[in-house]
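In what follows, a structure is listed as structure tokens, so that the remarks can point back to it.
Only one protein chain is missing from this complex, and each of the others stays in its spot.
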Amino acid sequence: MSEAVEVKTLIIDDREVSGRRGQTILEVARENDIHIPTLCHLDGLSEVGACRLCLVEIKGNSKLLPACIATISEGMEVSTHTERLQKHRRTILELLFAERNHICSVCVANGNCELQALGQSQGLTHVRLPYRNPDLHVDASHERFTVDHNRCILCTRCVRVCAEIEGAHVWDVMGRGINSLVITDLNDPWGDSSCTRCGKCVQVCPTGALFDKSKVGAEHPKHPDFLPYLNMMREAQ
Amino acid sequence: MSKLKLATVWLDGCSGCHMSFLDMDERLLTLAELVDVVYSPIVDTKEFPHEVDIALVEGAVASIDDEKKIRKIRAHTKTLVAMGDCAVAGNVPSMRNPIGPQAILDRAYIENASAQPQIPCLVVPRLLPIVRPIHEFVKVDVFLPGCPPSADTFYAALTALVTGAPLDIPALTRFGA
Partner (left out) sequence: MTIEELEQIAKSVLQENAKCDYEVNVCMDLACASQGADLLREALVKATEASGKKVLVRRTGCMGPCSSGPLVRVDPEEILYRRVNAGHADAIVNSLGKEPVAGLQCDLSEHFDKQVRVVLENAGHIDPEKIDDYISRDGYKALLTALTEMTPNGVIHRITESGLRGRGGGGYPTGLKWGTVAKAGGDVKYVVCNGDEGDPGAFMDRSVMEGDPHRIIEGMTIAAYAVGASKGFIYVRAEYPVAVSRLTTALREARRRGLLGNNLCGTTFSFDVEIRLGAGAFVCGEETALIASIEGRRGTPKPRPPYPAVSGLWGKPTLINNVETYANIAPIVRNGGKWFFNMGSERSKGTKVFALTGKITNTGLVEVPMGIKLWEIIDVIGGGVPGGHKLKAIQTGGPSGGCIPADMMGLGVSYDALMAAGSIMGSGGMIVMDDTSCMVNVARFFIEFCMTESCGKCIPCRAGTAQMYTLLTRICEGTATMDDLSLLEDLCSTVKEASLCGLGQTAPNPVLSTLKYFRNEYMEHIEHKRCPAGVCNMKAHVEALA
């Protein structure tokens, strides 16, 4: 006998919704057209809970929980857009914009950038924090792609897609704290690395940090939506 | 009702915001019924007036002269508007920040000079070590991001500011728009 599907009923933003046991708050919210902002999350990749944008309030819990990881439970009362959460989201976005050199006007991803779009949707008109202006390099050694660390937000989507989907694990993170950097192999130039040239990392990168050399601006929308399909077909095999 | 006094200022920017401002075309005539332009790169006033209702500031603060100007403008302005990404966020002028002004001056006036390589120091104002958006120096009332903000953005924002109607900036524009 197959295991019965266990249904949980909960409240998200004053709406009664239901989901299956084991589903995350984010999944159930999206199924019900409740929008929770995300940045490091991507359908088809493992969750790291690093960007903290999807934090939600749960009644009876003083801590904020990431909706991408926290699973639903019966009778749970979730708030996704309280003033407290919106304040934290804006501050987090400000921290991101001030951390590196995000010059939207000259970026290949201008108009197709998730960070830029989030800034707008969360009502950010300026950054109150002092810009850090770090001196970061651009690695254009790869024949097809470029990595511009000035635009990287360390969401580690590239790291995860390379390890989990492509199975190459070329990307990883080096350094600690504010000095962290995504690297290829053991900090070798991308062009000299063991990269398989599949280009998945470029497609999943939410900003203009990883880009295709042959495309700029409006011609460079990214298509990370291949992942769930790819995973589904692999499971079917 | 007397018309509001509008000033537009050009600090370290490319003048693109002013161009976009002019792109309002015939709508400028509508605006002209509501405001008087009392100071601007496109009018011939030398000194920033004593009392200004709305000042649109284009460009980041990059030199000691910019800093002096923005402080003076703030002192004489009721509503200060940061116009465009340079004023709001530093934008392209701030791209020199990671390497500092000396490297830029050397490249421009020494390495690439064919005759008399020297860094101008007499009339040209000294550069600040870091280019910064204007709100790091003075209080800014309204932020209009965009590179440049579109003519539609200008028209909607200015109309709202003049008439006191509500203004939802993120609905109009964003960084890099």
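By written order: A and B. Residues from 1 in each chain.
Just so we're on the same page, a residue touches a chain if its C-beta (ideal position, glycine included) is under 8 Å from a C-beta of that chain, and two chains touch if they have at least 3 such contacts.
These figures come from a predicted structure and were not determined experimentally.
Colleague: Counting contacts across the entire complex, name the shown chains the missing chain touches.
Modeller: Computed over the complete complex, the missing chain touches A.
Colleague: Would you mind spotting which of A:11, A:98 or A:230 touches the chain that isn't drawn?
Modeller: A:98
Colleague: Out of A:30, A:88 or A:144, which touches the unshown chain?
Modeller: Touching the chain that is not displayed is residue A:88.
Colleague: Touching the hidden chain in the complete assembly: which of A:129, A:218 or A:232 does that?
Modeller: The missing chain is touched by A:129.
Colleague: Going by the contact rule already stated, which one of A:154, A:168, A:201 or A:227 would touch the omitted chain in the full complex?
Modeller: In the full complex, the listed residue that touches the missing chain is A:154.
Colleague: If the hidden chain were put back, which residues of subunit A would touch it?
Modeller: Where subunit A meets the chain not shown: residues 48-52, 55, 63-64, 66, 69-70, 84, 87-88, 91-92, 95-96, 98-99, 128-130, 132, 153-154, 172-173, 175-180.
One rule holds in what follows: only the chains that are shown with their structure count from here on.
Colleague: Per the centroid of Cα atoms for each chain, what is the distance between subunit A and subunit B, given in Å?
Modeller: 34
Colleague: Name, in rising order, each residue of subunit A that touches subunit B in their complex.
Modeller: Residue list for subunit A touching subunit B: 97, 101-107, 110-111, 116-117, 119-121, 123-128, 130-131, 133-136.
Colleague: Which residues of subunit B touch subunit A in the complex?
Modeller: Against subunit A, subunit B makes touches at 82, 85, 88-92, 94-95, 97-99, 130, 132-133, 135-136, 140, 143-145, 147, 169-170, 174-176.
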